[in-house]
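Got a structure here, written out as structure tokens. Questions coming.
Here the complex is missing one protein chain, while the rest keep their positions.
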Amino acid sequence: MFLHIYMYRLKCILRDKQNVFWTLMFPIILATLFYLAFSNLSNAESFTEIEVGIVDNEELREHPEFTEAVKSVPDLFNVTYTTKENAEKLLEDGEIEGYIHFDDGLKLFVKESGINETIIKSFLDDFLQTSSTISTIISQNPAAVQNGLPDSVFDRTDYLKAVPSGKAEPNTVVNYFYSLIAMACLYGSFSGLKEVLAMQGNLSYQGARVNMAPIHKAKIIIASMSAAVSFQLIAVTALLVYLIAVLRVDFGNQVGYIALTSIVSTITGVTFGTFISSVNRQSEGVKIGILIGSSMIMTFLSGMMYDKMKYIVHTKVPVLSYLNPANLITDSFYALYYFDTHARFFTNIALLCGYSVLFGTLTYLAVRRQRYASI
Amino acid sequence: MQVYKALFKIIHKNLPQITIYIFSFLVVAVIMSNVGSNPANADFSETRVNIAFFSYDDSALSDGLESSLSNITNMIDIPDDREKLQDALFFREVEYIVRVPKGFAEDLMKGKDVKIEKIAVPGSVSEVYLDNVINKYINTAKMYISNMKGLSDKQLTDFVMKDLEQKAEVKLIRKVEEVSKSQKVGYHFNYMAYSLFAVLILGVSTVMLVFNKKDLRNRNLCSPITPKSMNTQLILGNLSYAVLAWLIMIMPSLFMFGSFMFTAKGMFFLINSLVFSLSALCISFLISILVKGPGAISAAANVISLGSSFISGVLVPQELLGSTVLRIGSFTPTYWYVKSNNIIAGMTELTLRNITPVLYNMLIVFGFAVASIAVALVVTKQKRTA
Partner (left out) sequence: MIIKVNNLVKRYDDLIALDHFNLEVKEGEIFGLLGPNGSGKTTAINCILSLLKYDKGTIEVYGRPMAPDAYDIKRNIGIIMQNVAVFDELTVYENIDYFCGMYIKDKKKRRELVEEAIEFVELDSFRKFLPKKLSGGLLRRLNIACGIAHKPKLIILDEPTVAVDPQSRRKILEGIRKLNDDGATIVYTSHYMEEVEEICTRIAIMDKGKVIALGTKDELKGMINSGEKITVEILEHNPDILEGVRSLPNIVSAEFNDNMLVAKSRRGKNNLSALLEYLRSSQINVGRIYSEPPTLNDVFLEITGKELRDHA
């Protein structure tokens, strides 16, 4: 009996083209777009040599130590020595970020205020400051010159020890994909809605007929919800496989935990849909509107449109981040990817399980109602 | 004008869905005009990176490091809690975390091997920058230590801090103010591409779906309205819808940017968006012939407007997109539209030489319009004979 209902409900869900498009195809399309749009984003943040022009004039040649200093940082700059006029033109065309001109002192010409310009400036500051250091030392301890002071100028020690921030690089882009998965899981609510409509006598004629069958309502609910969860799992798995195998999004290496997250999240999504559609008697269109609207808000708050949103909510209104299933799903993947411990991951999973049970119970209580007030 | 009137009645019925897109555009437009509205400075200002600084060393030298860093960065107040720091770094609330260990100054002066802990986004610009700044500070201290014996912690710090006061002179070679304003207008118009496209696809497809329905088409063919008059009315209707949508969409820009919109640059933004609207209209017309039902319309409207926006630099700026993506993007009019907006936004002065590429781009956008109409005509002809 269970299998009979389950198989037919699954068939119904699979044949609903619109539902299949939005829950299966749309997340994959969106993932592709994210991938195309964000693939270069982390490169944009990473450092590449800064294009700098240096005006080659008399005054520059009077300061060989400056040229030395420039040479000592080959990884920082890509230097072009040129005339003042050409440097101006290069700057205007965006070929260089700024040019250095010795003209009655060290001067930097830039087009805008940005991090690369700041780095050039800080290099010039560095040069001036080092000169100041040397002259202070010489004035205080003239013997230092003989003791190799000039040589030690460019002999720099790295006093910094890098500590990894987490298990993996803090690559913000992955969060977009994680919240996309959250969206896909929440779209399970559409199948949930469909199932409630199909079994509720006061919501559809088919439901009335189903109600006349000599079967306990709980059996129908469980079979229908299992069908919805199964389909949604197929959709989420397809998305995950696509993300991992085709788009090569990094999930950390924990297949078991990822599977657990997907299953729990899917159940949360489906029960959310059954909950919303069973507790009110609005039309199907209104219910779909509620589902789309709420999943959009929830995924927005978990960072799907603007990654930092998740952090802002987490620090400013922490309660909200625990109330938002989309955030819990996103955060579970994030925790698996980034954190070395599983404490936060399990908190998320526990909360998601809690919401599934809550939504499921509320659905049952609403659907179980045996006779309807009106049909 | 029966057909013309009917067309607007159909659109009126589907207004809620269309309004969602217009509304979301308004919200984003208003948010964007407030975000980053820091007054553009005519002087050069250093970019301040957000950092977290923890010192477990009680010394003048580490206090000096803190104060010199606080001059050039934004110090964010976060507790030294591993998970909180991880979160903050991941979402770039801070980009660099410094932890000075206990006894750092003392060990440094004793000549011991000392290290400061840093947590950063590996290979990022801010990492390179702050690595240099911090190493510079300590290396300067080290120079004093190795060349001047017997300096106290306080004396040493004073010397270092005095040196760090030396700053190079920076000159900004042009007025940023105007460019930053037109940049904002540029973003505004770029984002408009998304909503405008969606609104046009939704409206035109819904209307054409009704008119292309078999029984309705047959009834119309039997009516005393000649096919020519009917088509003219349909074209006129769709055109007025597109122009109306365009007018509604540009309204916020007139309110938000005021007189700027009536300068030559502002006019080019407006003309560019009008050309884009016409092109989007023609593409919507093509889509309306290809889709089958109302479900497919909202799918197509979403995927096409969102898709073209993603790969053409509407949602992520073109300079941040990979070259392959841009090449794919160039098969959409959105790409050329955005490109023109960026050129207009970046212009300091308007000359014929400057504006020529914009005119060429408009021509390309127009080409998309012609091409989609041509395809649409071929498809309808095949459908009719089939």
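Observations, loosely collected:
Going in written order, the chains are labelled A and B, and every chain counts its residues from 1.
By our rule, contacts are C-beta pairs under 8 Å (C-beta built on N, C-alpha and C of every residue); 3 or more make two chains touch, one makes a residue touch a chain.
The structure presented is a predicted model; accordingly, all values stated were derived computationally and were not measured.
Though it is not drawn, the left-out chain touches A in the full complex. Within the whole complex, the absent chain has one touching residue among A:71, A:161, A:209 or A:342, and that is A:209. From the set A:1, A:145 or A:246, the residue in touch with the chain omitted from the display is A:1, counting the whole complex.
Only one of A:143, A:286, A:350 or A:375 touches the absent chain when the whole complex is considered: A:375. The omitted chain makes contact with chain A at the following residues, 1, 4-5, 8, 11-13, 15-16, 198, 201, 204-206, 208-216, 370-375.
In this section, only the chains that are shown with their structure count from here on.
Residues of chain A that touch chain B in their complex: 17-18, 21-22, 26, 29-30, 33-34, 36-41, 44-47, 76, 88, 91, 105-119, 121-133, 136-137, 140-141, 144, 147, 149, 152-153, 156-166, 169-170, 172, 175, 303, 307-308, 310-311, 314-315, 334, 338-339, 344.
Considering their complex, residues 41, 44-47, 49, 72, 83, 85-93, 97, 99, 114-129, 131-136, 138-140, 142-144, 146-148, 159, 162-164, 166-174, 176, 295, 299, 302-303, 306-307, 310-311, 315-316, 319-322, 325, 328 of chain B touch chain A.
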